[in-house]
Every structure is written in C-alpha cells, then in structure tokens.
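Below is a structure I'd like to ask you about.
Here the complex is missing a single protein chain, while all its other protein chains stay put.
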Amino acid sequence: MQPKSPADSLITMTELVLPNDTNLFGNLMGGRLMYWMDIAAALSAQKHCSVLGVTASVDNISFENPIKLGDAVHIEAKVTRAFNTSMEVHLRVWGEDLSQQFRYKSNEAYYTFVALDANRKPKAVPSLEPTTEDEKRLFDGALRRRQLRLILGGKMKPGEAAELKALFADTKAID
Amino acid sequence: MQPKSPADSLITMTELVLPNDTNLFGNLMGGRLMYWMDIAAALSAQKHCSVLGVTASVDNISFENPIKLGDAVHIEAKVTRAFNTSMEVHLRVWGEDLSQQFRYKSNEAYYTFVALDANRKPKAVPSLEPTTEDEKRLFDGALRRRQLRLILGGKMKPGEAAELKALFADTKAID
Amino acid sequence: MQPKSPADSLITMTELVLPNDTNLFGNLMGGRLMYWMDIAAALSAQKHCSVLGVTASVDNISFENPIKLGDAVHIEAKVTRAFNTSMEVHLRVWGEDLSQQFRYKSNEAYYTFVALDANRKPKAVPSLEPTTEDEKRLFDGALRRRQLRLILGGKMKPGEAAELKALFADTKAID
Amino acid sequence: MQPKSPADSLITMTELVLPNDTNLFGNLMGGRLMYWMDIAAALSAQKHCSVLGVTASVDNISFENPIKLGDAVHIEAKVTRAFNTSMEVHLRVWGEDLSQQFRYKSNEAYYTFVALDANRKPKAVPSLEPTTEDEKRLFDGALRRRQLRLILGGKMKPGEAAELKALFADTKAID
Amino acid sequence: MQPKSPADSLITMTELVLPNDTNLFGNLMGGRLMYWMDIAAALSAQKHCSVLGVTASVDNISFENPIKLGDAVHIEAKVTRAFNTSMEVHLRVWGEDLSQQFRYKSNEAYYTFVALDANRKPKAVPSLEPTTEDEKRLFDGALRRRQLRLILGGKMKPGEAAELKALFADTKAID
Partner (left out) sequence: MQPKSPADSLITMTELVLPNDTNLFGNLMGGRLMYWMDIAAALSAQKHCSVLGVTASVDNISFENPIKLGDAVHIEAKVTRAFNTSMEVHLRVWGEDLSQQFRYKSNEAYYTFVALDANRKPKAVPSLEPTTEDEKRLFDGALRRRQLRLILGGKMKPGEAAELKALFADTKAID
C-alpha cells in the first residue's frame, strides 16, 4: 500500500442551520453538529483507506461560539495519522454569519476510525506522510492523543504513558 | 437554591435504530448516537437547573460494540456534579437485541452544559449532593475530568493540574 | 414458552419537542406523538415476544393537554395482556415543563401488535401474568377492549359482545 | 357563518414509502402512517373552519394490509360533521403497488379536531351539510361515534349513551 | 403495450409547510418543493409505465409566489407524452392559505423520467394518448421542449432544432 498525504483525505462540508437543528435560543445544538462532524470525518477516513470505516472514538470537544439559525457551518476534515488499522481525523469547524460576512471558530476535534473489510474485520490502512508544518505538528501530537485515549478507555495505565507523563511535568498546553 | 440529588435529573431514553441511522454495514452511526446523547444530556441538565442549558463540551467517547439496525438504544443520563454555572452529565448507553433478548454496552460519556438565563448569560445552578456509592465516585471524579477538560481546552497548563498529576505517577485507570 | 410479567416489557422513552414537531401554536402535533408512541409500543411488544411485531390496531386516543416546543415528552409502554399471536400494549404519555419543573398528563392509549415469524406469518407469543393491582386491572380490561376493537373493526356484532353489553346496562366509566 | 359541504374540505395526499418509514420487514410503520393521516386530517379541518385546529382525539384504527417500501400511500380526508367548536374528519387510506398496478385498502379512521382562535380558545365552526348518500351516512354515524369517544374518554357513562345502547341490543356492525 | 391516457397517471399530493422546510423569512425553500415535486413526478411516471423510473432531467422552473409556513402545498402531476423509454411529466403547484381560504399559483414544471427494468436498463414504455384540449396542447409542446432539453444538454445543435427555430422567428410565448 502506497502512503498517502493528508491532502488526499481533505473533506470540506458546508451545512445551513435549519430550525430543527436549534435549541430554544435559536442556536445550533451540539449533538447535531457532532452528527455532521461524524459524517465529514467518516468520509475523510474512507478517502484515506478506500474501505468503510466505523467511528471508534471521539476526543474531547469544547464548543466555543454558538452558531445561529440561518448561519452556515463549515467543517474541514483531514486524516492526521494512520496507525495499523485505524486513522485519526482532525476536524475544524466554523460558523459563518452571511449578513455580517464573518467567520467565527466553533471547535476543533479528533475522531478515530477503524477500517473494516467486507467481513467487518479490522483491515490494514495505508500510512500517512505529513507535508506541511501544520500537518507534521498534528502527526506528532497524534501519539500523545492516542495514549490519552487508551488511558481514558481503560486500556493503558497512566503510569505507562511515557509521552503524556513528560507533559505533565511540563507547563505547555496539550493540543 | 436547594441542593438536588442525581436522581432528580435522571433521564431514560429509548430509540429504535432506523435505516437512516445506519452506515453501509447496517450499524448505528456514531454521529447519530452522539446526537441522541446530546438531547438526553440536555434534558438531564435542564431538570437539574430549571433553565436552558447549552452543550459546552463533550469528553472522550469510545464506542465499544456496534448497535444493529432494528435494535433498541437505551440511554441513561444523570448529573454527576454541579459547578458554578455548569453541570457535568454522565451518560450510559446500551444496545438491545430484541430477538435474542440481551443488552450490550455501547459506551459511557460525560457531557458538560452551561446554564443560561433569558439573556443568554451564564446562570448559577443548584449544587448536587450525591447519595449512592456510584454517585459519590462520579462526583469525586468530576474534578479530575474537569482539570483534563481545561487542559485539553488550552485553559490550564498540565503542570498545574494537581489531581491529574498525582494520577500519572500512579498505575490505576482513570474513569 | 415461559409466561412473562408486564415489567419484562417496560419501555421508557423520552423525546424533546423540536420545531418540526409542532403546529403554528408551537405545540406538539398529535401525529408526531402517535409516531413516537408506535415505536415505544413496538419495542415493548418485541421485548415480550422476542420477534418482530407489526401494529394491528390503535384504540381511541384523546389528547388532554398540549405539549409545548422545548418540553420533554415521556412515554411509558408495557404489555397488558397476550392473546394467541397478539399483544395489547398500554401507553402513558406525559409532557414535562423543564423550567417550571412539573409533569402534566397528555394521554393514555392501547396499541395492539401481532407477532410475525421470519415468513411474516402470525406466531404464538408467551402468555402474560400480571403482578400488581394496576397490572391486573389492565389485564382484565383487555378482554373488554378487545371486544370493542372487534366490533369497531366489523368483525363482531355488538349483540354478541357479552362483556360490553353488561357494561352498557351499567353506569361506570369504561377504561 | 355559512354552512359548508364535505367536498369543501376534501384533502388528497399521496406519499411514497421511503426506507426510514419502514420496519425490518420493509413495510410502512403504523406510526408514520398515523403521522401523515394527522396532517391530512388537520388540513381538512382547517379548510372547513378557516382557523387552526388541534387534534383532540383519534378513534380506533385497524390496519388491514401492510404497505410496502416503494409503494404509494393515498390518503383522502373529509369533514363528516361539525359540532360546536369541533369537527370529525373521516380518512380513507390505500396503498398502491405501482408495478402490479393495483390499489389495496389499508384503513379507515376518524380524527377529531378542535378549532382554536388566536388566543388558543375554542372557536365556533361552520356547520356541515352532507350531500351524497355516503356523506349522510357518515354524518349520522358521527353522533354515535361521539358518544363512544365521550365514554372512552371517561366523560360520559355507558348507561347514558342512548344511541349506542340501542345498538348493543342489535346485531348490526357499528361503522 | 396498450396506450394510456394522461388521467391514468394523475397524482395529487398535498403537503404542509413545516418549520424545517422554510428559510428565515418563514417561506418554503425552493429545494424542498423540488424534492416533493420529484416524488410526485416519479409516482406519476411509474403509474404510466408500471416499472421504476429515474429522474433524467428537470426543465426550467420559475417560482412565482412564496408559500408560507403553515400553508398547504398542492401538487398535481400527469404524464404529457411518452417517448421510447422516457416520459415527460407536467406538474402544477399551488400554495393554499387555509385561514384566508385562497389558492395561489407557485409554479409549473416538466420533469423527465426514464423507465428502467430490473437490470437498470432503459425499458420501452406504453404510448400516451391525450384526450382533453389541455392534454393535447401539452402533448404537442412536448416535442419542442424535448428539442430544447437536447440542446441545453449539449446533445443537439440549435441549428438542427426545426421546431424551436421556427418559434424564434415568431412572437408567441413558449410553453
């Protein structure tokens, strides 16, 4: 299998916030947004591995600005790193006020997908080779985020997470 | 404001997996499940604080077993701890195969909501007093999960997270 | 086949009233509620008989209080009695105003389901043994409601409905 | 207010059965059909009274033939009788197999609507004058069905339902 | 195959404009209407040819009057002419204000469908024999519209479209 670049898996999605997507304040509900993000991330993972992928996990998501009824939602998804049979997908989400003509950040997130063959067994995926500085930073951080996922999923003990441990001795923000 | 118990905010939701909720394998898509979980969690938070709440963040979710087309989805949501103007809601999700008559675990998750008044400003919420052993464990863990949220959201430096730091010196699983 | 208790088939469903569920007054449309009730009842029937059930009939439903946009809808479904290949499911529906923190009754209803095997032929279902006083009352009333269904469906002549006939000589309310 | 004829309130609705409308047998779920019927009936009631109507009750519905995925659903709704502030709407529902070119009956039903003014108070509606034999038969039966509704809703005692009582001494089918 | 009349393929559809169907002005979005029209037209084409049809093309649609939230939408679809394996369907769309009791025109359109057999290959369809004056006018115009479709689809050169060419020398409106 030939390695792929993050650009190969870029998905750009735009949605319009309709009444049924909103809470009583007229703002997009977090759950609807996570639904759209899941589809964007799944498409991105499938572009990388050419088979169906299923959502294995979703990392912490923090919603920064509410997105209003009638605003546009822009989602960009790109694979950051491929492991054996899984892929981490990075998502960036913005709202856009079309009358005032400005974009505002909503959130950033990481979804992990497992590639499955026709018998629903995990299947090896091509490796990913980052190109830009931003892609390399995301590629490097993927290991650390993976340790955190394993710890939070109860599959690794905190004391064994070498990379994360170093970090907690440190004063920089995790990303 | 009178303190409330976790039982006051219990929400039990049941959904049926319909064709449009599934991927090509005929299994529930993660995004649709997160949408339902968001509604269950929002209702639970509103039962606690009596005003509208908006999703502030969602912690790591790891999907364990796929839920099949035609199966039932059971979601239980309950507030674990109230902070100043925010509440952490714990969700447990099961699938149920109605022909074979068994339930299987899908995932567990924590959603955080901020209470808003009519002017969309954060509003103080009643405190929560846990009763059962399970509720006390969740109440205690809420502080640690909050630190992790702040770190992952870039609002706290890992070196300052006293509780988490201790944990990384340790060998127990986080939950 | 082992008899089952009503508790075995209990389904608790919670829904949030979204804009598309409402009429121009901002109240839940009856049809949307009957759709949710049908799913709750179908899941309850399937829990009882372990095979797929299809809606055979729905008894009179009378809507008492409108449920508002943004309110929660609570549906409880439980099998009341099993006949040869069919089951009667009792539903109780409440709205809940989450700001004012009170529940109000919306309606009560009976849905009847027929169990089907893989060839879509009616299939025998386990019998039901009521436990509580409330369950026994519902179990007894099921015969009378069944006669009424048969009469209304043109499959029984009113003069032959012994139980109902007695009732019309009487002054008590049917339930 | 001028009296109206049933023809003034005729609504003809056609829907296509899509995957999300079906159970695991690929047949239309009863709940989806009741949702469509509610909309057809509401439109019919509004054509009669020129104000918004809300569903007050639904009479017994018995589903005769399953409607398949990909088939058309035809619904005809017409007001049968107007009471003070309420209207009874009669619905006839057919499925249509478009490949084999035949229509088959699904069910017949009666929905009752209450007309509301802008303050959500019941509002008087025009009377209805039936024209055809079929319309007159439905008009006459409306009184009897109304007594049954009142009894089943616990608002009338069976012993007081003169029309129905006579019927139970009789051997004809109710319709 | 026996010829059919336009009346054989008449489809009458009624929809209610719900919140999610509207833009921020509270008017029906064009795209939702085209979705409903596509279903009405597909059902009409299938009534004509007894096999599945797929949308091949849609002619110019011009939206005349906005349809408001809560109004009814009436769609009438009828086959105007059958070609070898395709059918042209004519649609007339009205909105209806139920409070003020008037209908207003929304648009008229032509959708073209191709009949497919079980192997998804184009399949010959019965011919159509128009009866009324209106049907004959639509039947005749179908040839001209077909030329325009072929030109706009890049499959015919304008100079070869004899019928259309004559028209452009003329001063009558095309319909």
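Should a chain be cited, it is by its letter among A, B, C, D and E, assigned in written order, with residues numbered from 1 in that chain.
Just so we're on the same page, a contact is a pair of C-beta atoms (placed from the backbone, for glycine too) under 8 Å apart; a residue touches a chain by one contact, two chains touch by 3 or more.
Treat the numbers as computed from the prediction; the structure is a model and nothing was measured.
In the whole complex the chain that is left out makes contact with A, B, D, E. Taking the complete complex into account, residues 18-20, 69-70 of chain D touch the chain not shown.
With the whole complex as reference, residues 11-16, 39-40, 42-43, 46-47, 50-52, 70, 72, 98-101 of chain A touch the missing chain. Those residues of chain E that touch the chain absent from the view are 23-25, 27, 29-32, 34-39, 42, 52, 54-63, 66, 111, 116, 120, 148-149, 151-154, 157-161, 164-165, 167-175.
By our rule, only the chains that are shown with their structure count from here on.
A separation of 43 Å divides the Cα centre of chain A from that of chain E. For chain B, residues that reach two or more other chains under the stated contact definition are 39, 42, 52, 70.
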